[in-house]
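Note that one protein chain of the assembly has been removed; the remaining protein chains are unaltered in position.
So, chain A:
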Amino acid sequence: MADGDEPPQRVEIEAGGDTSAATFTLHNEDHTIGNSLRYVLNKDPQVSFVGYSVPHPSEPKMNLRIQTVGPSATTVLHGALGTLYEITAHTKETFERALEDFKAKQER
């Protein structure tokens, strides 16, 4: 990206009556993040409803609906992204360890 360009807007928020419910549109995202986020959010006791959809396969966007029991939906989504980050980071670390173990075993 050339200097001075605005970063591309990847998230749009369609808020409901209050902050506890919102629909997020994530541009250039698909089931990869959608399904994982839905899973993580479903595990969050503060979330009363979560669902995602990819409206059309040739439109590069994904809609994510979050309703909570109180806290702001944006906050909860931010937390879920952090949790997913931890999961992927942990998976990567675990894989690297497994690979080292395997290679060590091969050498023996």
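Definition applied: a residue touches a chain if its C-beta (ideal position, glycine included) is under 8 Å from a C-beta of that chain, and two chains touch if they have at least 3 such contacts; residues count from 1.
We take it that contacts and distances are computed from a predicted model.
For the chain that does not appear here, its UniProt entry gives the protein name "DNA-directed RNA polymerase RpoA/D/Rpb3-type domain-containing protein", which is one of "Rab proteins geranylgeranyltransferase component A", "DNA-directed RNA polymerase RpoA/D/Rpb3-type domain-containing protein", "Cullin family profile domain-containing protein" or "Replication factor C subunit 5". Residue-level contact of chain A with the missing chain is found at 1-3, 7, 9-13, 24, 26, 29-33, 35-36, 38-40, 43-44, 46, 71-72, 74-92, 94-99, 101-103, 106.
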